[in-house]
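Only one protein chain is missing from this complex, and each of the others stays in its spot.
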Amino acid sequence: MYDVIIIGGGVTGCAAAAELAKYELGICVIEKESDVCEGTSKANSAIVHAGFDAEPGTLKAKLNVRGNAMIRELYKKLDFAFKQNGAMVLCFDEAQLPDLEKLLEKGKKNGVEGLEIITGDEARASEPNLSADVKYALYAPTSGIVCPFEMTLAFAENAFENGAEFKLSTMVTGIEKMSGGYKVITDKGEFETRAIFNCAGVYADDISEMVAEKRFTITPRKGEYMLMDRDAGSTVSHTIFQLPTKMGKGILVTPTVHGNLLVGPTAENIDDKENTATTASGIAEVKAKGSLSVEGLPFNKVITSFTGLRAVGDTHDFIIEEAATNFFNAAGIESPGLTSAPAIAEMLRELLSNNTDLKIKENYKATRKGLVHFAELDRKSQNALIKENPAYGNIVCRCETITEGEIIDAINRPLGATTLDGVKRRTRAGMGRCQAGFCSPKTILLLSEKLGCGIGDIKKNGRQEVCEDA
Amino acid sequence: MREFDIVIVGGGPAGMAAAVSAREQGMENIVIFERDNELGGILNQCIHNGFGLHTFKEELTGPEYAERYAEKVRDMNIPYETETMVLDISKERVVTILSRNRGVEEIRAKAVILAMGCRERPRGALNIPGFRPQGVYTAGTAQKLVNCEGYVPGKEVVILGSGDIGLIMARRMTLEGAHVAAVAELMPYSSGLKRNIVQCLDDFGIPLLLSHTVVDIKGKEKLEGVVIAEVDSTNTTIAGTEQFYPCDTLLLSCGLIPENELSKNCGVGIDPRTNGPIVDEGLETDIDGVFACGNVLHVHDLVDFVSEEAARAGESAAAFVKRGCAPDSTSAIKIVPKNGVRYTVPAEIHTADLLGDVHIRFRVTGVYKDCSIVIKAGDDELVRRKSRILVPSEMLDIIIKKEKLESVSCDITVEIEEV
Partner (left out) sequence: MTRNLICINCPMGCELTVEFDGGKVISVSGNTCKRGEIYAESEISNPTRTITTTVISVEGRPVPVKTAQPVPKGMIAECTAAIKAAEVHLPVKVGQVIIDDLLGTGSQVTVTKSVQ
């Protein structure tokens, strides 16, 4: 019997696993996809928000500001890519200055440090590509950018190293109350546990209803994005938001932590929790609104477009609660969910500790070493690495300069990649301008060799059934 | 630090021909760096025939064409290092390479020939809406999987774009037992060669849908089908023409992009029309001692043209090494593409330092019938050639005599005159 089963291997679930793994607990993360970070966590703005946006007093406000502070320390311990690049919220109309000031006040109430309103000219002085129409901007120095895959993986691997189990490609189909806990029924068997963390993203309402009465509804909100080549990555250096107008919430333009340029998202409530398709109208909207902030955005340098689904709850705040005895919801984790993840994990742990005695693990490992990124090493370290393992002397992904050694590491390490997308998210192989045109045949061969299955069994994404038994 | 007279980046058809030609000019200390594990480049996966009619006066397959050049390279004892990636080229021609055996190494070159080839335009750059499932490949990636790995990615196929690789893959997939439902082409004309339309589509009854494109991709994990619709003259979808094609494979053959990341980092000026370096008549870029040829310079449709062009780059690089300096820039004149001409290679000529006659290669902007190609220096007509038809899919090559050029002192224009 487990102490805690965490349903959902997104950033919330993995952060919770990493938090609980500090203690003497039997933990199991159950994820329906073949990899962690497959849902909302993988397709979002990748922003570590400062925390001025949420209404003061809400969980969103509290956990955002706390999460921001935590991530600014955690990335060093858990070795994931993060950069505190600062953000600006633009206003295009003198008449909107009071709205910007309200945002400033909200931020101050939430405890966000360093906020200030600057003029359009001051904004353009540090961001020369900003539109001439920008009148004022709210500057937020604590805002940052992060690699959401790396962050989620870092939590997952750290949890794994500290003893947490992961059951991937496993879908929860029911939960039964039993004496002293719950029986979690999946398509891969039944598992008993004392407590459950429901971190199931857009499916959190369905999971909650397996145990408790209907408490809330999660509506998937579609957000479409366009990602541009590194050539365009220096178009802006800060994350650029727009003050919401009558036309709706604006679209952001931001560098990514790996040097690309990201523009998006749209916001459209939909019914289908699997509908991650992009649309012609969504792409058109991203182009039109993004161009308000930055003139001449280089849309000819787009390398891919994608859609994420935000898990929007009907309570308009995060739902973090004990919904039934030892059944804890972490639901409605929309933006700023990525930023808040470590703080949500802390809060879940506190809720659990009301019923459970938590004992610190003796040999707990607080740090985790990520994959080697060959291209980021200095010359001497590169050569030392190649001497030790010549696979680091062979480039597989030429666009992002990713070596065979990195890909093998991504496959072989704990919770390793089993799909092309899994390799891509761990190493960035295939994430560049040719979008895996050249490297995918080689990566497929490496996957097939390491996993011991045929080329035809290697999938791009999704659930990996065949290789599991291999 | 190892030092070479000429470093050739890429061991495909361009790199091999450049190396052979440089050696014929007496260059002893040269080397080819190839990232793959053998010479030949993309020709190794182009197992179809139609190569070599100009160069060898016979019809060869891609690997056979490559092997002929690889044999020359070996017969002439030209050193080549495979599984070696060039990471960087500096303005001073210090070349940084990476390999298993030697690790990261810096090398000094008197001249560098860029011959890195091109890559395919991926789905993301085409902004096709829909899901991003397994089963969407660029035609070249599928070609590599089928021909080099023996893996056929699907059974029911739709192809977007009628570039030559897409057409070739329509036939290839058919021969491998797949059913190709259609080839959709956004433009009202194909960007592939006519012979490929006949031999790869018509022979197998595969429909070519001109002025059509893919407007939606269905299937979350695995491709389930695509929606194809007709477009009007502004490339806007015509409502009501959408049709669903069930398929497990979508191949994209929507254009090739010269792979110039190394060139750009080196500071080489890029022509936005070709996406390749701006070069002079000796195929020298605006960085002294750095030359470019083949698909990295501009995308070719015939490998024979690549070999010929690369041989000139090899010759010029050899001349540069012997001379020890770039041509006298005071004699430079520009070549300006005008009416109906999209670009020219070269973009400028040094009339004082001509090694021989000058090839001007270019593509037209649309289909022109019964027209003339006119090349002028001011009002002085240098070349006038009549043509029954000119199409964008065919690269044109006009040779201007050295003697004619030596007296020219103003810019040269290339244009299409319609009758």
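Read from first to last, the chains carry the letters A and B; within each, the first residue is number 1.
By definition in this document, a contact is a pair of C-beta atoms (placed from the backbone, for glycine too) under 8 Å apart; a residue touches a chain by one contact, two chains touch by 3 or more.
Since we're looking at a predicted model, the values are computed, not measured.
Considering the complete complex, the chain that is not shown touches B. In the complete complex, the hidden chain is touched by one of B:3, B:28, B:92 or B:203, namely B:203.
One of B:28, B:59 or B:328 touches the chain omitted from the figure, and that residue is B:59.
One chain is missing from the display, and on chain B it is touched by residues 44, 47-49, 59, 61, 63-64, 67, 146-150, 172, 175-176, 193-195, 197-199, 202-203, 388-391, 393-394.
Please note the rule applied: only the chains that are shown with their structure count from here on.
Chain centres here are Cα averages; for chain A and chain B they lie 39 Å apart.
Contacts from chain B toward chain A in the complex involve residues 35, 83, 85, 87, 98-104, 119-120, 122-125, 127, 129-135, 137-138, 140-141, 144-145, 148-149, 151, 215-217, 220-222, 237, 261.
Chain A meets chain B in the complex at residues 226-227, 274, 276-280, 282-283, 302-306, 379, 382-383, 386-387, 390-391, 393-395, 398-399, 401, 433-438, 440-441, 444-445, 455-456, 459-463.
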